[in-house]
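My structure is below; once you've seen it, I'll send some questions.
In this view, the complex is presented without one of its protein chains, the others remaining in place.
After this line comes chain A, so read on.
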Amino acid sequence: MIWLAWRQFRGAAAMMAAALVVLTAVLALSGPDLAAQYSEGITDCTRSGDCTGFFDRFFDEHQTPFMAITLIVLVLPGLVGLFWGAPLIARELEAGTHLLVWNQSVTRTRWLAVKLTLAGVASMAAAGLCSLAVTWWSGPLDRSAAAGFGLMDPVVFGARGIVPMAYAAFAFVLGVTVGMLVRRTLPAMAVTLALFAAVQVAMPLLVRPHLLPPVSATFELGRENVDSFGMPPGGSPRVLLEDAIPGHTGAWVLSTRLVDPSGRPVGADAGGAVVPVSVTSGPCALEARPEQGEAGLDPCLAEINRLGYRQQATYQPFERFWPFQWIETGLYAALSLGLTGFCFWWIGRRLS
């Protein structure tokens, strides 16, 4: 049985292996150079004291390959579900070959078990290997990532560590299940894609923020959490907050807003939160600005802080990256096992 399963699967496996070899080769060749650039940059910037600038520049320079490989890891499980999972049984049902193989001296439970194990393990191995290579390669970039592209942020979280493996297992079994129910390859692929995409969108939006209770806290305004600070002529200062928290680099910010000294949210317009501070006298007065540009507004920002305006944020701290990886892997593993059980029940009872 293993021979047959392998014979049917080897073409797909060879293609995947070739793609992975190319990917790992490219990453292995460029990775050490990237790491060297990073450590060089770090040595320089610790001497000069401005590492934020270096991080921004470094990440900017490599953002395209960073996004590309992240995307590969995100898409790979979907492809596995689509091209390995959905046709696994559906193609046999469509061609009628299940009737040929079920009438050899092998029970269909065993047939399914061998097919599922072989392709399932291959799916997980492919996704695991891919994620491992990418996680290693993008290490320096993950350490210098701009807000929104940190390890905890949804785009990147799903493309690092061990979760891609669980995604692949889930997508694969989902494809198999759908294929068994739909019994036709192409519709099964379409349904698998739609379902898997829906789950992958719902997970970071609805489930992951609550895997552990998020932390809520208030922070002073500063360069790290203020995206833009503007003073329109004759109006109050506008503060636009960034999805970042001072002192908690890499945290996944779920919500952020400006609150006044009594803790009520400050009304906002397109330019940001409108801070009702005096613009006729004091640090925020127009004539108090010695020069143009961002630095000129620092005294005004300090004044706003002094008055008690704060950033109120709920977030998942960066330290929860690995706990989240494990929890989410567990969730997907449970889903996959459930679907696998269903497949065995269905093939034994309902399918013919």
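Just so it is clear, contacts are C-beta pairs under 8 Å (C-beta built on N, C-alpha and C of every residue); 3 or more make two chains touch, one makes a residue touch a chain; residues count from 1.
In this text, contacts and distances are computed from a predicted model.
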Its UniProt record identifies the chain omitted here, from "3-oxoadipate CoA-transferase alpha subunit", "Fe-S cluster assembly protein SufD", "ABC-2 type transport system ATP-binding protein" or "Ferritin-like domain-containing protein", as "ABC-2 type transport system ATP-binding protein"
Answer key for A:107, A:228 or A:305 versus the chain not shown reads A:107
Among listed residues A:99, A:198 or A:217, the absent chain is touched only by A:99
Which of A:47, A:264 or A:349 touches the missing chain? It is A:349
Chain A positions in touch with the non-displayed chain are 1, 3-4, 7-8, 95-97, 99-107, 110, 349, 352
